[in-house]
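Missing here: one protein chain of the complex. Every other protein chain is in place.
The block that comes next holds subunit A.
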Amino acid sequence: MSKVDLRITPSRSVLPASQEPQLLYALVELSAQSGATKMPRLPLNLCLVIDRSSSMRGERLQQVKQAAMQILDLLGDHESFALVTFNDRAEVVVSAQLARARAEIKRQISAIEAAGGTEMATGLALGVQELQRAMMPRAVHRLLLLTDGRTYGDEGRCVEIARRAQSRGIGITALGIGSEWNEDLLETIAARENSRTHYITSAAEITKIFTAEVERMHNIFAQDVHLRAMLPSQALLRSLDRVRPYIGPLPVIEEADFVWTAALGDWPENDVQALLMELVVPPLPVGRHTLLRLGLRYRTPGSDGATASHEQVLTVTTRNPDEVSDEVDPTVKHWLERLVAYRLQASAWQAVEEGKLEEATRRLQMAGTRLFEAGEIELARTVQEEATRLLRSGQASAEGRKRIKYGTRGLIGREGQS
């Protein structure tokens, strides 16, 4: 049985007593420590949906085929594998089946050739259908999508298909390679529980990222993870964002007065998860106060769907303002700085869309400043360059935009590093 460690670090543990509401940031870290007994592994029901448009020709497709074969070798005899390709139309190359006739499946994979355009929706639909054919009662259902091109006219359908699949418990990993694909679409597709997106900057990374993703899916030790935050009267949870393993907003629901919940999906054991909360604290007198009661609830795979839970409490001290320093916790500040950079670049692209180039440039430059301060020097330079390019030419480069969007979220080829 794994043990869960839940830790809350506030930006300040001593607050000035005040007549005004004030803001407190709290970093919530979730980590799992493996116990002595090995966790039972949930079987995987996996479908690869691969773009085989002509731009995939050469090293990219070669790497994809190799990755698909390696994944097949990672699967056990009771796990399901399927592979769908798409260009102008979609085709089931390997229909959903237990990973047993490996030689035959590999032969089918090696026969894939690149040609034609990119039409993603039909490919996604076929992939979801294959997964549903192999629906096992207690399994992890995942669709792994790889594309290098822009799909035209069927973006809406792609999102619709993805949402329907996600509501049935199928998680989607959307991978983009090269500089032509539509990062807005992939981000939208992946903006749900158990789904993520990643930017593959070179074909050489394909195998590594594919297999790392399958390994994550194999190590799920808690499912349906729910977080519940109980705040004192008049306090407010202003925002909740995931900051590790990658940055992105988490939707919260105010379940009752001063009680908020968020769904975190499945949890692969090796992922350290960290969330950043912004709490608006009501005016407080001098003394000790409980500001946050945090509950974590999840199902463990081996235990017939039994739920487990954990609780953690955050207390702070309030003192006279002149006894309180301005110091903030450096770890909280670091992740907040990264989060602010992510938000700034997101609002910069929004401003570009609205034709507000000056505003967009300003936001990008501030994002660069934040990244610079957070020690992300290389990314800060990329942001600065795109800001300059935007100001000069009125548009950002397709590659720079992707590097910034995925880089600020920690989603470029740095698995296990952040």
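To be clear about the criterion, a contact is a pair of C-beta atoms (placed from the backbone, for glycine too) under 8 Å apart; a residue touches a chain by one contact, two chains touch by 3 or more; residues count from 1.
Simple rule for what comes next: contacts and distances are computed from a predicted model.
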For the chain that's not shown, choose its UniProt protein name out of "Peptidase S26 domain-containing protein", "Forkhead-associated protein", "Cytochrome c oxidase subunit 2" or "DNA-directed DNA polymerase".
-> "Forkhead-associated protein"
Of A:R41, A:R150, A:H226 or A:K333, the one touching the omitted chain in the full complex | A:K333
Name, in rising order, the residues on subunit A that touch the hidden chain in the full complex.
-> 11-12, 15-16, 18, 20-25, 280-281, 326, 328, 333, 336-337, 340-341, 343-344, 355-359, 361-363, 365-370, 372-373, 380, 384-385, 387-388, 391
